[in-house]
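Quick one: structure below, then a few questions.
All protein chains of the complex are present and in place, except for one that has been dropped.
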Amino acid sequence: MSIHEECGVFGIYDKAGDCARTTYYGLYALQHRGQEACGIAAINDRELSSYKDIGLVGDVFHEKILDELNGTMAVGHVRYATTGAGKRENAQPLTLKYVKGTLAVVHNGNLVNTGALRKYFEYRGAIFQTSTDSEIIAYSIAQERLKCGSVEEAVKNAMPMLKGAFSLIVMSPRKLIAARDPWGFRPLCMGRRGDAVVFASESCALDGVDAEYIREIEPGEIVVVEDGVVRSIRDNCPEDSKGNLCIFEYIYFARPDSEIYGQSVHFARRMAGRLLAQEHPVEADLVIGVPDSGLDAAMGYAEESGIPYGEGFVKNRYIGRTFITPNQQSRENAVRIKLGLLSNNVKGKRVVMIDDSIVRGTTCKAIIKLLRDAGAKEVHMRVSSPRFISPCYFGTDIPDKKDLIACHHTVEEICEMAGADTLGFLSVENLHKIAPDAQCGFCDGCFTEHYAVEIDEGYAGGTGCN
Amino acid sequence: MSIHEECGVFGIYDKAGDCARTTYYGLYALQHRGQEACGIAAINDRELSSYKDIGLVGDVFHEKILDELNGTMAVGHVRYATTGAGKRENAQPLTLKYVKGTLAVVHNGNLVNTGALRKYFEYRGAIFQTSTDSEIIAYSIAQERLKCGSVEEAVKNAMPMLKGAFSLIVMSPRKLIAARDPWGFRPLCMGRRGDAVVFASESCALDGVDAEYIREIEPGEIVVVEDGVVRSIRDNCPEDSKGNLCIFEYIYFARPDSEIYGQSVHFARRMAGRLLAQEHPVEADLVIGVPDSGLDAAMGYAEESGIPYGEGFVKNRYIGRTFITPNQQSRENAVRIKLGLLSNNVKGKRVVMIDDSIVRGTTCKAIIKLLRDAGAKEVHMRVSSPRFISPCYFGTDIPDKKDLIACHHTVEEICEMAGADTLGFLSVENLHKIAPDAQCGFCDGCFTEHYAVEIDEGYAGGTGCN
Amino acid sequence: MSIHEECGVFGIYDKAGDCARTTYYGLYALQHRGQEACGIAAINDRELSSYKDIGLVGDVFHEKILDELNGTMAVGHVRYATTGAGKRENAQPLTLKYVKGTLAVVHNGNLVNTGALRKYFEYRGAIFQTSTDSEIIAYSIAQERLKCGSVEEAVKNAMPMLKGAFSLIVMSPRKLIAARDPWGFRPLCMGRRGDAVVFASESCALDGVDAEYIREIEPGEIVVVEDGVVRSIRDNCPEDSKGNLCIFEYIYFARPDSEIYGQSVHFARRMAGRLLAQEHPVEADLVIGVPDSGLDAAMGYAEESGIPYGEGFVKNRYIGRTFITPNQQSRENAVRIKLGLLSNNVKGKRVVMIDDSIVRGTTCKAIIKLLRDAGAKEVHMRVSSPRFISPCYFGTDIPDKKDLIACHHTVEEICEMAGADTLGFLSVENLHKIAPDAQCGFCDGCFTEHYAVEIDEGYAGGTGCN
Partner (left out) sequence: MSIHEECGVFGIYDKAGDCARTTYYGLYALQHRGQEACGIAAINDRELSSYKDIGLVGDVFHEKILDELNGTMAVGHVRYATTGAGKRENAQPLTLKYVKGTLAVVHNGNLVNTGALRKYFEYRGAIFQTSTDSEIIAYSIAQERLKCGSVEEAVKNAMPMLKGAFSLIVMSPRKLIAARDPWGFRPLCMGRRGDAVVFASESCALDGVDAEYIREIEPGEIVVVEDGVVRSIRDNCPEDSKGNLCIFEYIYFARPDSEIYGQSVHFARRMAGRLLAQEHPVEADLVIGVPDSGLDAAMGYAEESGIPYGEGFVKNRYIGRTFITPNQQSRENAVRIKLGLLSNNVKGKRVVMIDDSIVRGTTCKAIIKLLRDAGAKEVHMRVSSPRFISPCYFGTDIPDKKDLIACHHTVEEICEMAGADTLGFLSVENLHKIAPDAQCGFCDGCFTEHYAVEIDEGYAGGTGCN
């Protein structure tokens, strides 16, 4: 419940027009990837216009704004970030003028050589007005554009400089360009709706705008749409790698109705539950999941174990950014407001409770207390991912080791601290079996400390869709 | 998906103070009963203060406002109503001064003798500044207060005038008074948290503020809290009736983790699914529900039928009041944005799809098309309530007969119009079996045209928490 | 600078339509009479619609709102009141339904028998949802309407109950009715624009909508516009009185380009300055005024005395409700931000400084210090009204005696406290000469303690347009 995906991107090329509006619906479908800020930029007759602000898609955009943005190409962005005044300038799309005219840039991910790149550009006179990686990416493209003949070539030439995760969409007055880092950390897929071409972080956004899923953008690939024609540039695609997709997308980040690399997210979660049941069986009367992402895993656990699946919690759908945390009550009470409990379902029962992960261990403790208060006889916690032992540098906010309970405590200790009867995590070995249909390799660095990209020792870490 | 409950109420008496804040959390738990407007009134040292506005609880209230409202008693309200500028004056609580000082009034329900009552008061010089029933109720109490010795007696004496549904909380500088119409149409329960006394439309709000459920307020009962002492006035309680609770609360309105009259809402829905499976069995591969309220029924249908339960849809949690409906796309596309589909789950399968009701028939048609587009081989629609054949006069917006598809078409016709292979509704007979634990009688007027209260011929109907 | 007029009213009957928009412009012209809240109600085809909120006319109303309000009759209101959350319900127009349909009520003034009237109605079952006199007036009309044949008759019959100040406009689906209390405390005039009839607190609002000034509504008079025909009801007009217009309207409240009873406000102020020069001559080099209302009097003083008139201060036009008062600086610094000083104009000079009044004495002290700091050799303060020795009960916020410096100090003491070299107030005798063209009598109670209406001993006083 407390790890956040950082950002979602959407782009469309549609000569029929109305692209800002389509992007609006696309962003709605990606809202789970970022609720802090959002924005849309559109090209109409080669003119760029854009609008972005802090807030949800439904709050930031109104009919009038969409009407003004309308065009035959558009890109959009939803952003997750820590709260704070004055962060408005970090909202995307980043829109800019450079030597060849205008550009709009949206991206999801996090670079790990930010410091070196900033220095590099600053020593050439650059000024940085935001703290986003988008601005660094834009500088890279702008600089390369001076030496080559097209914006897509500039993107191609800039990519080797950019170390880390980026799923990127760049829009010039005539071209829509999607690009993905050579490791393929964050997802990015392509779809079609008639002649229109659509890019999105997840396939659920294609469904949302009635576009057909075509394929993933490959790690290192650049896809250019110009005059309705789609071209692929594969110079940066690694030859010998299946890529390093963030495996936590399947566990938690992505929407269950999305498919990534041919693998349904819903089924991956269910499979995680099945494997968890094999790995950590227990005698019990009921399997329940912590909404929303624990539900699918709970269903899988139930199927595999034969223990009945049941609903345990009702999530309050109205808790938003402005929720006032109880100040005179315990954290437990905050959980009580966020999660209603079907007390009769758990009373007197031995309950298996599935959640997707344990970060600090505070939330699961409060939830287990809720179950015990309601009369659960036993609470067996099962976690549909391995223990977090290392931070993420590639665009999520999995925190530093000091804040990860599994870095400091054994499973037994965590179990006792959480107040569970037993506790079991999915093993890394089984983790790699949850997405059997996925045509890709994975990054599991937060569980294994093995990262596809070397992290500089002094790297401070990314804290947002930087 | 298109019927709306109309309003939720909450009240608390707690000498420990902080009552506005507790009410804030209580309203959060009742937000599903009304998203248009909300308000809180509090008594601090006999002084009344209040705040209300259009919007969700989380948007209307901020720390500073709650701090200013603080007190040892409070009432709160969430309101559903049709949109429209200038409706701000209809937000509740209604706060007023009358012959004996100040009062705050919140209520859920709808009176059916509004016209007569308004006339009655107008012919005595009354002015009406809102279009709510609260104002009429307030006048009734104010008038009776002139002839008797206490506000609770005034409520008691006013009640026989009020024909229809009202679950009411009245707060004077020293007393918190809950009252329910003698038919008991809308729910209202009482709980305790230590010495504090809490009233709420549903028990989920008691859970949200960590209060213990005590009991329902009985039809016709008045419960008075004064100096921490709870008294019951039962003069208006009908002797020979078990009451007429809106049975659609179990089907759709209430939160699944609420219990009403000892009956878990979640289990009632599941039972509806089981009974539906008995009544309308079908050979199929998968049972899915339309979120959110169709899910429990689907689980029950699966249990009874032995057909596997699966997730079919992912509801977009971010669709709010400001959602811009697609104007160049069909209604189907609006559904597509609101509901993501787990295509792989339904592809090539014979699917049983459970929804809670059919009103106009347009939404289910769009949903069924979604399923067919995704490759479902057969779609068997099952509805966990009977056919709507008559409007509701008691506080929900079930529309007039002209808008109810079941008034104009046979089941077969509806099935064909919706594009389903087969269609089955729960029978009225079985409807009455869904809540076996409930210690009450039911109103099923929208399904049977039999109402506990006679509706005047010319009555225009209520369209809101009037 | 610190006394506030309380409210302005506007009404129009124009078969050509667009009345809400005209009212919008009328309220703009009356904005100086109240900046806290504003509102407009309009009748279109007998249907009443309205909009009101806290804020300035220009902030509350937008094109879309005006378009929705449009009609063939409208009334509007600007309100002054002390700040405070939750006061939104006191904004006017008060719109209501009563025995004969809908009414909208706006008024300027303050009743002094509020307590008795409220009690009277409360003992007949009334509920009060605001703390405004409008609601009391509405009840009076509603009650009288039961006993007579028309709304204007009801207004006529209600008036004898209402003790105090009211300049009132009432709008029913077919009639626009203006009425003024029999003492005529607050101004109210009538104009015409072609066939359209306009009522307004001041003639500047007639100018603003290009209407021609016709005449004042007489004390006690009721003017009814129906089907374009204007009728006057004079039953409540006192026979032997010239009325009791608030003389401070000429001194301070009204806009200088207004005319009241044939007397230009600008010229009255200039005359006050002239009389002040006769009464309190002094040798000096320069006469300056404190903006805005002191400027005209300064000009008159200069004309009469022969001492050159000059600009001394530049008022900051952007200080609004949200101005953050300096917290680490003295009151003097707040004045410094509000009033820029033309230092070169006053340096080394003997300055006569004219202000319209002294209430607490703090502001003039800060201003005089400003002048001395800038090098003024002498500062002779002249006040274009007499000393405040008693509060106002009729719709302004002249405070209680305890806050009036002149109640506790002699002129000499005030002079010393303010840091002036000499100080002179206009005498009451001369006060009555400032408006030689005015065809009316005056209320000068705040200067003389003689009020046209007896104030009940226990009367708490009015604090707003009540």
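Lettered A, B and C in written order, each chain numbered from 1.
Keep in mind that, in the parts below, contacts are C-beta pairs under 8 Å (C-beta built on N, C-alpha and C of every residue); 3 or more make two chains touch, one makes a residue touch a chain.
Being a predicted model, the structure only gives us computed values, none of them experimental.
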Visible chains that the absent chain touches, using the contact criterion stated earlier:
A, C
Which residue among C:Tyr13, C:Tyr28, C:Phe121 or C:Tyr139 touches the omitted chain?
C:Tyr28
Contacting the left-out chain in the complete assembly, out of A:Ala126, A:Cys148 or A:Ile324
A:Ala126
Residue in contact with the excluded chain [from A:Thr22, A:Thr95, A:Asn236 or A:Ser258]
A:Thr95
Touch rule applied to chain A and the missing chain gives residues 49-51, 65, 68, 85-86, 88-89, 94-99, 103, 118-119, 121-129, 135, 138-139, 142-143, 146
Tell me where the left-out chain touches chain C, residue by residue.
18, 21, 24-25, 28-29, 31-32, 35, 56-59, 61-63, 66, 204, 207-208, 210, 255-257, 259, 264, 266-267, 295-296, 299, 309, 311, 313-314, 316-324, 326, 328-329, 333, 336-337, 340-345
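As a working rule, only the chains that are shown with their structure count from here on.
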Would you identify the shape of the chain contact graph, picking one of line, ring, star, complete or other?
line
Most distant chain from chain B by Cα centroid
C
Counting only Cα atoms for the centres, state how far chain A is from chain B in Å.
36
Can you give the whole-Å distance between the Cα centres of chain B and chain C?
48
Suppose each chain is reduced to the average of its Cα coordinates; what separation in Å results between chain A and chain C?
60
What are the residues of chain B that contact at least two other chains?
none
